[in-house]
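Here is the structure we will look at.
Shown here: the complex without one of its protein chains, the others still in place.
Here is chain A:
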Amino acid sequence: MEEISLANLDTNKLEAIAQEIYVDLIEDSCLGFCFEVHPAVKCGYFYLEFAETGSVKEFGIQPVEEKGACRLPLCTLPGEPGNRPDQQLQC
């Protein structure tokens, strides 16, 4: 392949090439960001980023603390014992 000389190009053309390379870099960042976020959203851990700021509810997800006491009889999650249904294990 014959050598190509950029020295003969005018400033505008060189600048246009520089801009193209720059735009390519930025688009690459944006797409990379989308490809990071999309699986995080689909696998359900994107909203965890916002859990500490208390904005999980905005995604329509109820925080665990507000779900109330667990009703399972042997569950160790906090809650009033009276809330638990009377169930006896049958062996």
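Here are some notes:
Just so we're on the same page, a contact is a pair of C-beta atoms (placed from the backbone, for glycine too) under 8 Å apart; a residue touches a chain by one contact, two chains touch by 3 or more; residues count from 1.
Just so we're on the same page, contacts and distances are computed from a predicted model.
The chain that is not shown carries the UniProt protein name "Transcription and mRNA export factor ENY2", picked from "Aminotransferase class I/classII large domain-containing protein", "AP-3 complex subunit beta", "Transcription and mRNA export factor ENY2" or "Geranylgeranyl transferase type-2 subunit alpha".
Annotation for chain A: contacts to the undisplayed chain at residues 1, 3-7, 14-15, 17-22, 25-31, 33-35, 37-38, 41, 44, 46-47, 49-50, 55, 58-61.
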